[in-house]
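Okay, here's the structure, questions in a sec.
Only one protein chain is missing; all other protein chains are in place.
Now for chain A:
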Amino acid sequence: MIQIYGWIDPKNRSWILKSEPKPVLGHRPIFRELLPAASNTLRPYLAAVRSTLTAALCVENFSSQVAERHNNPEVEARLSSSEVVVNPLTISRNKHEKVLIEPSVNSIRVSIKIKQADEIERILCHKFTRFMMIRAENFIILRRKPIIGYDISFLITNFHTEQMYKHKLVDFIIQFMEEVDKEISEMKLSLNTRARTVAESYLLQ
């Protein structure tokens, strides 16, 4: 059974949803292929990141085995060959957007690769993440340097999970992933608008 999402009224050039009154002869059906494609993978991608983060955020206090009376986040301190660092997981939406989660006994490191389609978005993303990483202390869970191959990294330790709600931490990271894409598109739009007005006023002189 082919799924129809609504109808297009060609005379009024409007979309009519399925829940509204029955269509008139001449209305064209909207198939899945006509829907905007990008949102297809966003929801399962964020759901996968959410469930993986919930699973990985099982951290507890663990003193350093190397130096006495020290307490280090083991994901930063040890190589993956140690028994306190567990398997890293990648969740990818496509080649250009992925999340790397490296858990360990007392900390996890979440690295995000943000979608950057062209040169402008690359520059904007770099500046935006740099702005945040300089103020990493106020962010609490942000790491000052991203892992190589990714744009931004978070480091969440057992002390953070003791002070803050785990589900809220997960919510924050998911919301961050959604918002950062929106912010960068907004910045790009305003950049292009500004450039256009400047060029116009300069050429009109």
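Throughout what follows, contacts are C-beta pairs under 8 Å (C-beta built on N, C-alpha and C of every residue); 3 or more make two chains touch, one makes a residue touch a chain; residues count from 1.
We adopt the following convention: contacts and distances are computed from a predicted model.
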{"item": "Hidden chain of the complex, named as in its UniProt record, picked from \"3-dehydrosphinganine reductase\", \"Phosphatidylcholine:ceramide cholinephosphotransferase 2-like\", \"Large ribosomal subunit protein uL23m\" or \"Actin-related protein 2/3 complex subunit 5\"", "value": "\"Actin-related protein 2/3 complex subunit 5\""}
{"item": "Omitted-chain contact residue, chosen from A:Lys98, A:Arg143 or A:His160", "value": "A:Lys98"}
{"item": "Listed residues A:Val24, A:Ala55 or A:Ile134, member touching the removed chain", "value": "A:Ala55"}
{"item": "Absent chain, residues of chain A that touch it", "value": "40-41, 44-45, 47-48, 51-52, 54-56, 58, 81-83, 86-87, 89-95, 98, 103"}
